[in-house]
Every structure is written in C-alpha cells, then in structure tokens.
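Every protein chain of the complex appears in place save one, which is left out.
By written order: A, B and C. Residues from 1 in each chain.
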Amino acid sequence: MPGLDELYREIILDHYRSPRNRGELPPPAVRVEGFNPLCGDEITVYAQVENGVLSDIKLTGHGCSISQSSSSLMSAAVKGRSLEEVRGTIATFKHLMTAHEERLDEGPGSSVEADVRRLGELAALAGVVKFPVRIKCATLAWNTLTQALDEIPVVGDTSGV
Amino acid sequence: MPGLDELYREIILDHYRSPRNRGELPPPAVRVEGFNPLCGDEITVYAQVENGVLSDIKLTGHGCSISQSSSSLMSAAVKGRSLEEVRGTIATFKHLMTAHEERLDEGPGSSVEADVRRLGELAALAGVVKFPVRIKCATLAWNTLTQALDEIPVVGDTSGV
Amino acid sequence: MTAFDPRGVRTDVPLTRRVINGRTITYLDSAASSLTPRTVIEAMDRYYENYHANVHRGVYQTANEATTIYEGARDAVARFLNAPGGSSEIVFTKNTTESFNLIARSWGATFLNPGDVVLLTEMEHHANIVPWFQLRDTQGIEVRFIPVGDDFRLDLSEIDELMRDVKLVSVTGMSNVLGTIAPVRQLADVAHRHGALIAVDGAQSVAHSSTDLVGLDIDFLAFSAHKMLGPTGLGVLWAREAILDAMPPFMGGGGMILDVSLDGFTPAKGPSRFEAGTPPIAQTAGFSAALKYLEGLGMANVAAYEKELTGDALTRLALEFEGRVRIIGPGDTLERGGVISLDVEGVHPHDVAQVLDQFGVCVRPGHHCAKPLMKRFGLAATARASFGPYSLVEDTDVLLEALGHAVKMFG
Partner (left out) sequence: MTAFDPRGVRTDVPLTRRVINGRTITYLDSAASSLTPRTVIEAMDRYYENYHANVHRGVYQTANEATTIYEGARDAVARFLNAPGGSSEIVFTKNTTESFNLIARSWGATFLNPGDVVLLTEMEHHANIVPWFQLRDTQGIEVRFIPVGDDFRLDLSEIDELMRDVKLVSVTGMSNVLGTIAPVRQLADVAHRHGALIAVDGAQSVAHSSTDLVGLDIDFLAFSAHKMLGPTGLGVLWAREAILDAMPPFMGGGGMILDVSLDGFTPAKGPSRFEAGTPPIAQTAGFSAALKYLEGLGMANVAAYEKELTGDALTRLALEFEGRVRIIGPGDTLERGGVISLDVEGVHPHDVAQVLDQFGVCVRPGHHCAKPLMKRFGLAATARASFGPYSLVEDTDVLLEALGHAVKMFG
C-alpha cells in the first residue's frame, strides 16, 4: 500500500504553495486551455516561442496539488529550452506516467530509472503512478502544453515545412 | 401442485374441439373485438339484443383451449337470457375467477361454492384459478361481451335513461 | 437515540467490514451510492439460483415466478411511496437519469410548446438539467432556474414572477451537494395554482426520508434503487395515472406494444408501455428486499437518525476547525439531510479525498454533477461526506481525525 508521502513529496507541496511562472502572456504568445472534466481542474498555458526556443511560459488555473504542482514543475523545466528539448521532456514525463507501478521500484539501468534521472526535480511526480486516478491530474498541464506547441505558427522555421 | 386435469376438464376440451355458436351476425347486432396482447388470443363477439334479451350471440376468433372453450361455454350460458341475467352471470363468473386458489376447495356454503352452483357447466372453468396466467385467457370473452353490452344502443328501453 | 439500531444495520452490510489501508472502511459516500445489506444480495442470489426467467408471456413455472417477483416489486414501490393510484403508476427504469429523460422525451415532447417554460432550481443534479436543455434544442422551450440564496436554500421571494409561462416545475427533493431539503409541498401548491405540473427528483429525498405521495400532491417522482440499499441498474419513475396514460412511449421494442405489423405499431397500456425490452428483473428482487429492509427500519427513523449524525458532525466540524473548514450548505439541521459538502481552506477537495483515503475514509471530491450550483458558489469542487442508515458517530470521529491530518499536511 503506497503511503501519502510518496504522492505528496515536499517538493510537490512547495510548488503547490508557491507556484512558479504564474500569470499570463500577451499575444503573440499562444494561449491554450486544458480541462479535466472529472475533477474540474483547469489550466491555461501561455507559451512564447522565439527562434525555436520556448522563451517564456506562464500558467493560470486552479486544481489539486498534483495538477498545480505538476504545471509549476513543468514550467520550470521547460522554460528557455529549445522546442526539441521541450518535446523530449514531455515525452519522457509521459513515459514515466505510463510506467507500471511495479516498474517504479526497478533498479539502475531500467527505463524508469533513466526517466527519473533525466527529469530531475520533475521526478518528484513519479509517485503519482501509484495513485492511478491522479495521473490525469499530473498530465493535464503537459497535454495542454503539447497542444500549445502544436498551435504555434511555423514562423522563422528555416528547416522547411 | 394442481394437476392438468383440473385445468383441462373434459367439458373444456369438448367445447374447444366443438365450439358452440361459432360465426357472425349481421348488423344491427353489435360487434366487438377482444384481444389479449400477451398471447395473441383474439375473439370477436356478435351480440343481438331484442326487448332486453340477448336473443343471439355468435363468436369468431382463435386462441388457446381456455379462451376458446370459455367463449363457447359463455355463449351457451347467456344466449336467450335477459340482459339482467347476462350481467349477473358475467359478474358471478368474474367473481369466481378472482377467487383465491385456496378458497376453491372450500366446502358447501362458501361464496365460491355458491358461484359454482349458479354457473352450472361454466363451473368447469373454476380450475383455471389455480393457473393464474391463464385467467386472462378465460376472461377474455367475458370482458369482450361486457364491452358489447355497453355498446348496445338503448332502444326500446322503457325504464328511462 | 431513535427506534432503530444502526449498529445492527452496520452488521447487516458486508462492505462495512472492508479494510482499507489497514483500517476498517469509513464509508461516507452514501449520496453517491449506498452500501448493500446482505438480505438484498441474497434476494438476488435466490432469484438467479431458483427463479430466473424472462418475464411476461411465460406459461411455465419459473417464468410465472419471475413475473410475480417483478410485479411484486412494483407493488412494493407503490406501497413504499403511498402512490395514490397504486402499482399501475410505477414505471421501472435504469436509474433516476432515465426517468427524467423519459419525462422530458415523452411528456415534455408531447405537451410542451415553443415558449413554454420548465422551471428548475440552481441546485439541480445534471439528471434534471441536461434532459431539459436537450428538449430546449428540439422543442424551443425555455429553461429557467429558481435561485439558491446565500443561506444555501431556495430563494422563493420572486416565485410568482418566475412562474410566468411555466408548464412544469422540476426540483430536487434534497440537494446532493448542499443537503438542503426543498419545500416540495409548497412548490406543488405554487405549481398547481399556476396550472403547471411538478416533478420531483427523489434520488436523495426518497432514499433518506419517508415519502407520502398522497400528502405531497406532486405529479412526477424519479429515483434510483442503488441509493437506497438496492442494486445498481434500477430506477423508478412514478407519475399520476392520468398523466402516465396520456404519455406516448419513450423507447420502442418488445413488451411495450399491443400490436406490430409491417406498417406500424400500437403501444401497450399501463406502465409496460414505458418498459421496452427485458427489464432489470433480478434487480427488482433485490430492490423489494431493500424496501422491506428500509420499512423495517422505518424511513422516519432513518431520517431522524441521519439528522442526529449530521447535527453532531456540523457542530464538531465548526468546533475543531474554527473556520478552516467551510460547510457548503446549511449550518443547522433544519430542512436538511445528511450530506455535508466541505471546502477546506488551502486544500483542494481532490487532495482532501486522497488524504482521507489513507485513513479508509470514503468521501467524494468533485462537482457532484451539479456544476451550475458549483458555479453559483464560485467553486470548482467540494469534498462531500454523506451518511446512510449504517453510519455511526465513529465515522465522524475518523473523518475529523483524517481531516485534521489533511489540514496539517497542507497547512
């Protein structure tokens, strides 16, 4: 039986109490709303992209500690990164969230262990996997960011369409 | 556990095989259709009333032995009787059909015993009460006749409206 | 203490012995669905083991017995509600939600015209909102809402104005979020005075208080078996016989027809007109047992007992948390049932429920299918605790202990 401390790591509670990158960005930043109909969590992602880099990101919304801390942790992790790096982080995080509970405790060399290493602070959210109903909370911000990236107009893209 | 012979008395099978008063009557005889949606039994009653007497009755239709023998037995019992007598017979028969199974075996002096005495041949249908699903079969003709009587125009009625 | 023995009820319900995270379950989600007494489970077992057959049209013995069980449940429901017209007014559905869709699609689509108004309240469950919005889209009716005041009760101050063009008032007997009990009889009088009919969502009220249809003078009532110790998959629609008789069928299929040809069909008479297809037969066996069990307890006793529990919990919540836990609903037990919605300062309802789960405490976070009400109070969700006849004051003890932990953890 997983304990609460595996879900509510101190770093999660910290990001919940003091969320990073709260606020809005004016256009041309992309604005996308995410919504979890089951629990009513709402997140709005504002993403500013310049020269293939996610130069700024801000978030508003409300929801549980998991959805809010996940969005805060996410913003800290992706801000200032190239779009390629951002997409990589998203993929790694979502891979972690689909890990089976048992695999979480696998030792060094496992793919979960690799994810955790790559994710740094974000790995604090790994415990969510043991609480399957909360996975949707943890991934809400990430799905919304993915959608925002998809909506970014391909401007200054020199690599062709 | 009631036996089949209580339901299928010889007289019932006889009326089923050789139904009395089969056929139609031309207007001004009243014509009413009865229908049991559950089993598909159908009966059409033609009733001719003259001077307060059910001077003729004929029946067509199809259905199970109980519905058909009941209609045949009914026709034999009511033909030529005054409307008052007919209504009395209908009431007695329907009372019998609502008797509880246990009361059927009550001795002399009981109301069931009185019904049975009054009904003569019709009393052969008493056993139907022990097979509750079949009561609807037994009463179909009677309900249809009741409806027919209700539709008879009040002509030559000297007792006022 | 009231006349019945809640500890005995507890013993009768197997799920109350379940162990969760090392602790015996503290089930406080009866408003979502009630736990099931052994006698109800056994009634269904007995049905499947001895009597199961499709109902109606059968001549053989088990078909008869199954039909008797099914129709017997209809009689039992009629008695339980004191239905003025008896069992011919009882229609079996899947749940409260189907009952409301039936009212809207059959009665509503037949008798409501563009411009007619259906008057709801801001505290309705989606089951009594969405079908009317759907009807609005096809029928051009207007849907209007009686407001809920800051005291969490219906604000009837402008009721006569609100009644303009209203053909149906449709209100919940008891809010599944606030616990507020609506003045149903008073609303019935208002509705009838304005020539309107009144439907009541009894999903909570029928489950937690005694219902007397003769006294209530309403026109429709909908509720679910699974909220009143019965099985899932069975609901009831009651409507006055004259109204039911005038309603066309809802769903089409077997059992609801008088005749079918290649050209068309003639619907059956009576409740079966609304019961197309093989009904939830085994569920009616379980529901009869549930009603018998509840009648044994006495619904007035159940209501009084749950009021006691609620009063105690409200008092202790106020004392122990001194404002950090806000009750979304009346703070007293006047015209109020055993549903307690909590807004815990600084702790999201989802997290409240998560922490409580660690203590084996089952409360439900969310909008409780009452989003308009949530919006009315500026909330996305609450954490809701609700009582049933098997609830004990110890449940409140554990609730408070666990809540204390949640408050500390996020403090």
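One rule holds for everything that comes next: a contact is a pair of C-beta atoms (placed from the backbone, for glycine too) under 8 Å apart; a residue touches a chain by one contact, two chains touch by 3 or more.
Worth saying up front: this structure is predicted, and the values here are computed from it rather than measured.
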item: Contacts of the hidden chain among displayed chains; value: A, B, C
item: Touching the absent chain when the full complex is considered, from B:Gly40, B:Gly80 or B:Gly120; value: B:Gly40
item: Contact residue for the chain not shown (choose from C:Ile129, C:Leu221 or C:Ala406); value: C:Ile129
item: Omitted-chain contact residue, chosen from B:Ile66, B:Ile90 or B:Ala148; value: B:Ile66
item: Among C:Leu81, C:Leu294, C:Leu356 or C:Ala406, residue touching the chain not depicted; value: C:Leu356
item: Absent chain, residues of subunit C that touch it; value: 14-15, 18, 20-21, 25, 27, 29, 32-33, 35-36, 40-41, 44-45, 48-54, 57-63, 94-98, 100-101, 104, 122, 125-127, 129-131, 133-134, 145, 224, 226, 231-235, 249, 251-257, 259-262, 264-265, 276-283, 350, 353-354, 356-357, 360-366, 369, 371-372, 375
item: Residues of subunit A (touch criterion as defined above) contacting the omitted chain; value: 35, 37-39, 132-134
item: Absent-chain interface as seen on subunit B, which is shown; value: 1, 3-4, 7-8, 13, 16, 38-42, 62-66, 68, 131, 134, 137
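The definition used in the following text is that only the chains that are shown with their structure count from here on.
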item: Whole-Å gap separating subunit B and subunit C, where each centre is the average of the chain's CA atoms; value: 47
item: Whole-Å gap between the CA centroids of subunit A and subunit C; value: 39
item: Junction residues of subunit B, two or more chains touched; value: none
item: Multi-chain contact sites of subunit C, meaning residues that touch two or more partners; value: none
